[in-house]
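Below is one structure, written out as structure tokens; comments come after it.
Every protein chain except one is present and positioned as in the full complex.
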Amino acid sequence: MGSFVLKRSLYSIISLVGLLVLVFFLSRLTGDPAALYLPVDAPASVREAFREARGLNDPLIVQFGDFVWNLLHFDFGESLRRQRPAFDVVLEAFPWTLCLAAITMSLVLLGAVVLGSLAAMNVGKSFDRISSVISLAAASAPDFWVALMAIFLFAVALGWVPTSGTGTPWHWILPVAVLFIRPFGLILQVVRGSMITALSSAYVKTARAKGVRQRAITFVHALRNAMLPVITVAGDQAAGLLNGAVVVESVFGFPGIGKLMIDSILQRDFAVVLAAIMITSLAIFIMNLLIDLAYALLDPRIRY
Amino acid sequence: MSDHVLQVSNLSVEFDTGGRRVKAVRDVSFHLDRGETLAILGESGSGKSVSASAVMNLIDCPPGHITSGAITYRGRDLLNMSEAERREINGRKIAMIFQDPLAHLNPVYPVGWQIAEAMRVHGMPADQANRRAVELMERVGINNPQKRAKAYPHQFSGGQRQRLMIAMALGYDPDVLIADEPTSALDVTVQAQILKLLQQLRDETGMGLLMITHDLGVVAEMADRVIVMNSGQVVEAGTTRDVFKSPKHPYTQKLIGAVPGQGGIRTGKIGEEAPILKVEKLNKHFGEYHVLRDVSFDLKAGETVAVVGESGSGKSTTARAILRLDDPDNGQVIYNGRDLLAMNEKEVFKLRRDIQMIFQDPTQSLNPRMPVYKIISEAWSIHRDILPKDRWRERVLELLDLVGLKPEHADRYPHQFSGGQRQRIAIARALAVEPRIIICDEAVSALDVSVQAQVIKLLDSLRTRLGVAYIFIAHDLPVVRDFADRVVVMKDGIIVESGDVEQIFERPAHPYTQALLAASLEPDPDARDAWRAAQATVQPSVQ
Partner (left out) sequence: MADTQTPTLAETHSPPGWLRLLWADKYATVAAVFLLFVVAMAIFGPSLFADLSSKVNFRGRNLAPFQFEHGWLMILGADSLGRPILARILVAAQNTMTIAFFAVLAAGIVGGSLGLIAGYSRKLVSDVIMRLADVIMSFPSLLLAVIVLYMLKPALGNLVLVLAITRIPVYLRTTRAEVLEIRERMFVQAAKVMGASTWRITFLHILPMVLPTLLTIATLDFAFVMLAESSLSFLGIGIQPPEVTWGLMVAQGRPYMAQAWWLSFWPGLMIVLTTMSLNLLSNWLRTVLDPAQRWRLEGSKETANV
């Protein structure tokens, strides 16, 4: 297990370094960084001062060296807009996203596993057909559109919930509901598929021959075997949420990392973007380790 | 009502496949009492497993459903019973074990838990069930059961897994144990052990044993009575001795006639000429594991050398080395005076025309997306100098004819053929390059007995007509008895014995060869009785 974690860490660090290098060179090579970082109407003197202060007049290789050196100290520089260390700005936004992702994924997993198992037990019957259509529609809906429609319907027209913000628990309902839909649809399909496979497997036949009840067969024998592919897909979806549900967070004015990232990109605040990428990559890395751990717990044949 | 413990009367089962109704079982009747063994004998698709599944309520419906007939257990009608009542009988009164124990054990739960579950679901308290599970594991011959109960199925060997399945079935001393091909996936020596265990358990507990098998040897070894099934119907029923000694139905006669190892042994027609292929001191390691140790043998023109061994014996590794699919660590294979292991790519390419291979499972060795014509003619588009393109079609038809297929088969796809036909296509493909040596890697072991006999006959006739030499790899001795000239017996990467067929079968010198021979079941109840009598007097040499 130890060497496995080490190997995974190494791969992740390679990936992360590749990413940061990519971002660095993209931001340096596609034109004058000052033009990227500063507003269009900034006077030439300000641009020059900005360049000098940030070492943008140094050779590229020196700039890159500084960039890497600062990264190693978790120093991403100052946020241009907020006049605070970029890292602090990101650390403030991250818990919101983490919380949103955790709540959403718990509900998604619960709903998808229960409904998917029931659908698999009733293949071809009306429950299965209805849940198939619902999951398909859910998996096909673009979240920004659903968000707009939900705001219109539930916040504007019916006035049941607030349109945006984070003040009360009521504020969480719409973002969670909108983020719930696509992962729910996708995972429900996966659960159904892998439960059908598991329920037609030979060991289920054995359990029936032993006289085990159908409910125990489904939820004790089949479900645990069917969970591996489900966890894989759930991990991908959770990673998507951790990366910040960019669109949904912006639409609902939710102060999470997704909104922060898109705002920072549009406001040319690259220090914040880099810090945000670091934090989310770290979070996703930890989550992937947990998923691997879950694999090993669920299936004794998997050993690292 | 009947007095029998288990009575199946006029059972018919249908399946909906592809919109067609297939009658998998038609009007089948049999009965079983405590203390006796009944065998249902049949080839694949005969409906033997479906009949047993019906008893256990394991037929998936849809697509399958029971259209008529009755199944009674001690006079109680199993087919008109509530789910709950049926569950009470399953696993408690009637238990079942299956062919592939790895697939039939749940991979994610400890085996002890799974054995105990069979008792817990019928109301036994958990701690008592756990204790009994350990006892049962000990009874079926698992060492250190207390500790092994916590292990998972993949941590056991094939034979041990089948023992675990048996333990799982014994929880409540069932009246009936149904064993569906319980030993088909196992090595012959392990098969013998499992069959022996089943016999002992039957005698101890007095249960009735229903053996479902395709293997006449197993029937002769185990059964008091036998019913023979073919395409869903019972074609013959009777005591094992009657059915074997005087089979009445033509199908039974054919089946018994097709059993390998009853023809005459081939005797030394091969002269003293120099061998065309010499395998010398092959060695290979997979990590710590020494899979080949100084393997040496030779092959003369037109001769058949059988390489026999159980799984892990290194026989397939040897074949792959000769074919240059895997390289051994050291050793030589001399062909035409040259070490073919030292050949460069170009020379190996030429060598392909001389040495060909036929694989075990023709379903997998033919590209499913190519028609037969392309499968066979591919050889000539690889080796362009063999045949001009305008003669391909003609030659494909010739080859199809040679292996006993029809011209119109050339444009069909592999999935449109039966297993035996597919193996004929694979043989035609190998013949396309006119090889001098063909390596048959378990080429008939995936086929039904009657088909097996036909394919071996075909290989035999090709040997005489074309002068091909065979290296015939098998896990079982009887198959090679009336086909091979010489036999090489391998175990754990070592050749333990080699010699003429006659010598190996009549005067086996090495204990392992003796064990293999003893474990190969004679499809003859008298031979079984004679063997048992001999065993009783001599000290037991077979483990």
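Order as written gives the chain letters A and B; numbering starts at 1 within each chain.
Here is the rule we use: a residue touches a chain if its C-beta (ideal position, glycine included) is under 8 Å from a C-beta of that chain, and two chains touch if they have at least 3 such contacts.
This is a predicted model, so every value here is computed, not measured.
Taking every chain of the complex into account, the chain not shown here touches A, B. Of B:Q155, B:S184, B:Q454 or B:Q503, it is B:Q454 that touches the chain left out of the display. Touching the missing chain, out of B:T239, B:S311 or B:N367, is residue B:N367. Only one residue in the set A:A42, A:L71, A:L107 or A:A141 touches the chain that does not appear here, and it is A:A141.
Contact with the undisplayed chain is limited, among B:A426, B:C440 or B:V496, to B:A426. Residues of chain A that touch the chain left out of the display are 11-12, 14-16, 18-19, 22-23, 26-27, 30-31, 36, 136-137, 139-145, 148-149, 151-152, 156, 239-240, 243-244, 246-247, 250, 261-262, 265-266, 273, 277, 280-281, 284. Mapped onto chain B, the footprint of the missing chain covers residues 16-20, 43, 323, 325, 348-349, 352-353, 356-357, 359-361, 364-369, 378-379, 382-383, 412-413, 415-418, 420-421, 426, 429, 433, 448, 450-451, 454.
In this section, only the chains that are shown with their structure count from here on.
Residue ranges on chain B touching chain A, taken from their complex, read 56-58, 60, 83, 87-92, 95-96, 98, 100, 103-109, 117-118, 121-122, 152, 154, 165, 168.
Across the complex, chain A meets chain B through its residues 200-203, 205-214, 216, 221, 224-225, 298-301.
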